[in-house]
Structures are given as structure tokens and as C-alpha cells.
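Input: a single structure, listed below in C-alpha cells.
One protein chain omitted, others in place.
Labels run A and B following the written order; every chain starts at residue 1.
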Amino acid sequence: MMEWLPLAMVMVSLIAGVAIFLLGEQRQLARTLLNLGAALVKLALVAFISMLVIVDQAPEFRLALLPGLDLVLRADALSLLFTTLSAVLWLITTVYAIAYLERSENRARFFGFFSICVASTMGIAMAGNLFTFFIFYELLTLATWPLVAHSGTRAAILGARSYLRYTLTGSAVFLVGLIWLYGLAGSRDFIVGGGLDEIGIDEHVELRIIFVFLVIGMGVKAALVPMHSWLPKAMVAPAPVSALLHAVAVVKAGAFGLVRLVEDVYGPELVAELGMGHLLAVAAAFTIIYGSVMALRQTDIKRRLAFSTVSQVSYITLGIAVGGVMATTGGMVHLVHQGLMKITLFFCAGIFAAVLGVKHIDQLEGLGRRMPWTALSFTVAGLGMIGLPPMAGFVSKYHLGAGAVAVGAWWVIPVLIASTLLNAAYFLPLIKRMWMDPEPDQWPHPVTLSRLETGGLVVPTVLTAAISVLVGLFAAHPLSPLSWVLGIVTEYFP
Amino acid sequence: MTMIAESLAGLVFIPLGMPLLVLLLPGRARGYLCFAAVLALPLCLLPLTQEVWSGNEITLALAEFHPPLGIVWYLDGLALIMLWLTAIVAVPVSLHALTSFPPNEESGRGFWPLWMMLLAGINALFLSADLFNLYVTLEMITLAGVAMIGIGGKALALKAAMRYLLLGLLASVLYLLAVGLIYGQTGALDIYLVGERLETGHLASTALVLMMTGLLVKSAIFPMHVWLPAAHGNAPGPVSAILSGLVVKVSLYMLIRIWFWIAGDWELPAAATALGLLGAGAILYGSVAALVQPRLKMVIAYSTVAQLGYVMILFPLASVGAFRAASYQLLAHGLAKAAMFLAAANILKSLGTDRLNALTDLDRKMPVDLFAFTLAAVSIMGLPPSGGFLAKWLLLEAAWKQDAWGWLVLVSVGSLLSAAYLFRVIALTCFHPGRRHGPTRWQPPPSSATNAALILALLAIAAGFTSAPVLDLIDASLPPGGIWP
Partner (left out) sequence: MTEVVFVLAASLVFGIGVWGLLIAEHLLRKLLALNVMSSSVFVIMLVAAGGNASPDPVAQALILTGIVIAVAATAFALALMISIYRETGRASITDEDDDDR
């Protein structure tokens, strides 16, 4: 019976998605109930599976798609980290999205694909081998494409086209790498430490090429430079989509894939031995700096946040590429921390744009007084991104830096410092404008309401902001993401 | 054993008897009788499947006459898969035809007898292992197919039908000439006997070239595809689905049979590579042409040209893996392409046009048809989970195993191109900035027509989960010689 649980995790959202399509555009109440119900069921499932994993009865679902090639869905500590993050943030984002899209068109389509998108993310998180990962990775592309194009404007269609071009080309490369790897090493499940080291030294060149292919496949979604340029263009999507895209679904799927690749397919030792760790670390470091510099040059709020994502997600890659307990911990925990902070920032940007029509950074002046809760959340998340102690961002950066020093990768320190300075340079002016500058006479949208902050939008925002503060403040607590990640990482570095 | 003989006979003679039988019946009853005949096909296949499954190949000498004079029916795993494809596609297509070709109207009076004749021809062809019988059944299929294209009586369709017929007859003449040459040398027509007796040499090579050329024309393999887009793109309603889903597969199947069962151990690497290159041309040319078509059915028709190209990669690879891949591709493409054409038929009939720029807003007008089209597109693009994905995976794996990097890259590029032309269509249907500029007057298709498309599309996706029995059948019916492990 238990073996169906991982499949149920995926199917809950998938069925919800299909049901939403069938309900049609008009049945709003039923749709809302279905959305929230599915999200709650998913949370309960995550909790239940977590308990099973803790008592060492991790469920596993297996279905042969081709002889010797199984679709495997299973729960382990790493996948639960990601599923918990997605399940929690999905619930919050659903609340936000229902409020955000009130009275807009095509909501059935939006929420349908939204659910399928989450189903694919769950599949990615629970995938027990690279083949399964690939299947859901492709499904994710399919499900997010209509969300990016949702508004149907010219910019949205072009953004979606660019997204497809990058991701489908990336997955073609991924598929070749996957076929090659399975041809060389046989199909294998994810296991701690990889287990590819049994392959002889003769094949090391091939293993290197395969590694590069797979990194390209995942790097496209993780927005690793130079495969990042779809991400800023995809900014045309509605705010809840951007929030989910950047915090949980697409970008994170790529980063999570890189974690699986390094830790569970090749294993940290082999990656280091092949010299691929350095390569990946350099690419990540370059992306971090490049993304920050580009973010500084953007004047559109969402574009600035998008380039910030390019930069921040590469912390995850940097951590696992550098290796060692501390740095890997820093990278993996950023998976959670960045998700919480970035979703808050996008929620805020969505509220600014929807309520007051504020899209440009100059228009933020005096917003703090008009929308104190939203501005506060933005401030908190922004400071967290900069890495101000004791915020979540600091916890990640501290572990990254200390870990890099521990394995002798001193060059990471200047990268982190430069990135922090740049983060400050592109977040602090916004925060200053919101709180210090005087309110303008007129906002882009005419203000008709006396109270600008409505519950459906602000409560989720404040909630994610609060969680992002808590995970930083109580990082040492045994139930914090950090402790969880430490537990995972110590398995890889006994 | 008697059940076996009766089932075999049923496959051919149930549909063959229909055209005569329906003459005795009034209008509507004809359609239902034919539909019942189609439903009987899977039932006939069940005992045969059981027999082949248990490891036996079935042979049946008709009226106890044995070769060379008599006709022998022969059934192995590969033929069985093709028979199943035919039966599975035939049911939803017939369901669709009940409304698109109403049996009591002029178009239905033309369609149903021809469709039955075509089915009888296809089933008989898959049961034949005799070069001349293959010729006769193939002619039957071509004539019925051409006649079906012309049913609506539109000038475009009639011309396309005529072009198809002329090229088809030319191909038949070439094939028949080769049969004559081979019979002259071996005194046999049975594929297995010919395979044993035919000595390599000028005569045999000439015969092989003639035969392959004829079949390449009938299968519309690039650059002999010229007749296909117009014929499949202009054929009325479900006829396109029948032609793209089944009819081109038939000659492609013969191509595979003759190449591997007769010339399997002839060592013809250059010719095999040439066949593969034709496939490469088909993939690239067909995809690019599909990308610029202004009409939906033409996009789908050119997509068929491209998709058939993947099967041709079997010839240069010639391995067990490639054999699995090609067979799976035939199956997956048959299901997905039939679904696509049925959905397109519904769209064309409802809107009165299938010009792409008239399809904006389709997601509100005909969401289920669009959904069926999209599911089929997932399979055609080779995205998981679908039959098309498994076929692509098997093909890539087969290419990798032989270090055939060129073919591997070709398949990858081909699937990207297919994504390009299919996403172009899907994007236009629901994300066009000029929404609501499409036709304002339209009527929804009958729900059974929509369901027929949806059933086939779901089957195309389901094929992504049912590889084990299919691959077992393929593994049990590999060619006698000349194939890589």
C-alpha cells in the first residue's frame, strides 16, 4: 500500500489540474476549493511520508517503462526537502494567485496548468533515477509554457517561445547525455555517493563529456550563464507564476537536478576526481557575478529580481561544486532559503504592479507609508538576500564561505564578497526609496481605495517573509532547514 | 486450432463481405453493420495473439494448396503488431465516420464499402508472406485509398487523388517487374523460400532496387513524398487519419519485410546508408516544410513525411534495438497521427477552414479537440510520457550502441524541429495576440467525433506505458539473418 504514496503525491496535483480544466471557467468556488483542497492533501501527504522516512520505511513506487528502465518515485531526505518546500509554497501561492487573478480571463487554464506544473515539480523531487527525473523535467517544460504565455500579449508569446527554445534544446542535450550514461553504466537509481566510480579510468573522458551534457541540460533551467537569457524574458508571466518559477518550480528544478547529478549520480568524490567540480564552480561563480551586475543595470523591478535569481540560484550550484560538508550544506540550504525570500519579493512586486501600477524602481518612492506590510516584507526579503546576519541569506553565505575555505577554495571568498556588495547595491536603494523618499502626488494607477492592502495578497506575502526570517533566526533548531540539510550532507561526507 | 483458422479468415473476410452485404440493407443500418464488423476485428485478433504469444508462428495454407501454387498466410509478432494497430485505429476512426460520413447520405454510401475493402486489404497484406499476394493486396489498398480521397468530389482532393494514383500505379509496375524477375530466378514467391533461394547478383540487385523504389514511392519517403501532402492534406474527414495512420505504414512494413527477410544477409552497407539518408532528408525536409504551411492539415501531412523518416534509420543501423525502435515508431505514429487528423477534421468541419490564422481562440471554442491534438503532439514530438518518447528513446539507444553519432544527432534535431512546428500551431490556437479574430460563426462537432480523436490521443500517450508486450512480440519475430544483436 505504501508504495503508492509517492505516486499519489504526483497524482494529487495532476488530477486536480485535469479536474480544473473540466470544471470550466465559470465554476469559481468549486475551483478554489479544489485548489486549496489539493494543496492541503499534498501537505498532509508530505507530512506522512516524512514520518515514514524518519522511521526508515521510505516508500518507493516502481513501474517498468522499457525493459530495464524503470519509472521510480521514492522519498528520501533530499527529496523531502524539496517536496516540503514546494508543497508549502504551493499552498501559499495558490492563495495569492486566487486573489491576484480575481476577475481576469482564462483562470481555468491558468490554474489547470499551475497544478500540473506542481505535479511535475513533485515528480522531479521524488524521482528515484535520472530517467524519471528527465520525464518530469520535460513535463514541467510543457506545463510552464502556457503559464509564461498566459497573458497572450506579444511580449508574453515571445517570452514563452524563447523559454521553449532554451529548455527543449537543453533537454535534447540532456537526453543524449542520459542515453550515453545509461549505455556506459547501465540504468541506475540515485544512490548516496553515486557509485559510478566502479567504471574504469579509461572511460573518464566519456564521463566528463556526459557530465557536461547533463549540466547543460539542467543548467538551462537553473539559468546558468550563458543559458540564462530566457529567464528575464519569461518575466512577462503573471506575478504568481514568476514567483513559483523562481522560487520552486523551474529554476529550482534545474538546481535540484544539479544537486542530484553531483551527489547521487556521480558522487562528490568522482566529480572532484574528474575535475568537473572546478568547472562547475567557475561557471557558477561567473553566473553569480554576472547576474548581480546585470540586476544592477535593470530599472524594471521584475527584471531586476529576475537577474537576481540568476545570481542567487548559482549559490546552490557553487556550494555543491566546491564540495565538502560546509559548502554543500550552504548550497543545499539555499535551495530553501532562496525560495522563501524570492517568492516574497515576487509577491511584493506583483502587489505593487497590480494595485498601484508600480513597475519601475523609481516609482517605489514613499511606498512604505502607503503599503507598509508589503514594503516591510520586501525589505525583510531584500535584506535576507543581501545576507545580513542573522537572516536566512546570511546562513547560506556563511556556510558557503566557511566551507570553501575548509576545502582550500579561497577564491570563493572574493566572489561572495563582491556578490554581497552588488546585492546591497541593487536592493538597498529600493528599500531606501520605499521608506525615506516622499510620496509622489500621483501613482501610475489612480488610487480609489483607502486601504490598498487586501488580505488575499498580503497575508501570503507576510507569511513567506516571516518564514524566511524564522529559518534564519532559528537555523540551529533541530527542525530547521539547516539542520535537515546537515543531516543529509553528513551522509555524503561520512 | 480451428479457432485460429477462423480468426485469420475473419480478419479478411468479415470486412471483405461487407461491401456486398450492405447493398442489401437500408441506409442507416449499413453504417452500424460496418461498425460491428470493425469491432469484430480485435476479437479475431485475441486467439491469434494468444497463439503467437505462446511462441508459435501461425501458418495457414488456404484450401490446403501449398506453395508455389497455393497461397499461404503467415503470422508472426511483427505482423500481429501491425494488425493490432489497424484494429485499434479502425475503431475510433469508424466511430468518427458514423457522423462525418453518415451511412444514409451520398458521402457515406461511398465511404463505408471502400473503408471495408481497405481494411480487408490491409489485414490480408499483413497476413501475406507471398510477393505476389503482397502486390495484389497493396493494389487493393491503393485503389480503395485513392477512391476515398475523392469522396467529397472537391477539385483539390480529386487532383491529389489522381497524382497519388498515377505514382502508385507506376510504383506497382516497378514492383511487379521485380516480382517477375525474382520468380524467374527462384521459381518461388514465398518470402522465406525466396530468401533462401535468391542468389546475389545483377538480376537480384536489379529486382531489389525496383522493388524498393516502388515501395519507397508508395510509402512517400523523401524525395518520393511529393504526392503525400496534397493527398493527406486534402482528403475528407477521417480519410486523412486512415491514410496517414495506416496506409503509408503498410508499404513501409513491406519495405522492412523485403529488405530484411529477403536481402537480410546480402551485405549492402552503401544501399542501407542511402536508405537512411533518405530518411534524414525526410525528417529535415518534412519538418521544415511543416513549419511554413499555412493550413493545419498540411502541417500534419508534412509531419507524416518527417515522421516516416525515423523508420528509415532502421536500415543503416540494422540492429535488434533499431528494429524495436522502428516498430514502436510505426505503432506510436499511427496512433498519434490518426488522432491529430481526426481532431483537425473536427476543427475544419466546425470552423469551415483550417487556415492557421483562423484558429485563434480555439481553446474556447473546441477545448477537447484542441486537447486531443495537443496530447497527440506530445507523442509526435517524442516528449514523455508517450509512445513517441519510447520510440525516440529506443532509436537513440540503438544509435548509441553502434556509435552512430550522426543518426543520434539527426534524431535529436528532428525532435526539436517537430516541437517547433507543433508548438507553432498550439501557440497560435490559444496565445495569439489577435484573439477573437477567428470565424465568429461555428458549430461544435458531434461529441462522438470529438471523443474519437480523444480516444486515439489517449492511446498514443498510453503507448508510453505498454512497451513490454509489444517489445516481446518484436523480439520474437526478428528477421532470420543479417541483424546486429
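As a working rule, a residue touches a chain if its C-beta (ideal position, glycine included) is under 8 Å from a C-beta of that chain, and two chains touch if they have at least 3 such contacts.
Only a predicted model underlies this, so the values are computations on that prediction, with no experimental measurement involved.
*Asks:* Write out, one label after another, the shown chains that touch the chain missing from the document.
*Replies:* Per the contact definition above, the missing chain touches B.
*Asks:* Which residue, B:L25, B:L60, B:V91 or B:L177, contacts the hidden chain when the whole complex is considered?
*Replies:* Within the whole complex, the residue contacting the unshown chain is B:L177.
*Asks:* Of the residues B:A147, B:M212, B:C430 or B:I461, which one touches the chain left out of the display?
*Replies:* Of the candidates B:A147, B:M212, B:C430 or B:I461, B:A147 is in touch with the missing chain.
*Asks:* Tell me which residue among B:L20, B:A36 or B:L156 touches the hidden chain in the full complex.
*Replies:* Among B:L20, B:A36 or B:L156, only B:L156 touches the chain that is not shown.
*Asks:* At which residues does chain B meet the chain that is not included here?
*Replies:* The list for chain B reads 68-69, 132, 136, 139, 143, 146-147, 150, 153-156, 158-159, 161-163, 165-166, 169-170, 172-173, 176-177, 179-181, 183-185, 189, 230, 293-295, 298.
The rule is short, and it goes like this: only the chains that are shown with their structure count from here on.
*Asks:* Could you work out how far the Cα centre of chain A sits from that of chain B, in whole Å?
*Replies:* Spacing between the chain centres: roughly 43 Å.
*Asks:* Note which residues of chain A are touching chain B in the complex, please.
*Replies:* It comes out as residues 21, 63-67, 69, 71, 109, 134-135, 138-139, 142, 145-146, 149-150, 152-154, 156-157, 160-161, 164, 168-169, 172-173, 175-176, 179-180, 182-183.
*Asks:* In their complex, what parts of chain B are in touch with chain A?
*Replies:* Residue positions touching the partner: 363, 367, 371, 378, 383-385, 389-390, 393-394, 396-397, 400-401, 408, 412-413, 415-416, 419, 423, 427, 430-433, 435, 464-465, 467-468, 471.
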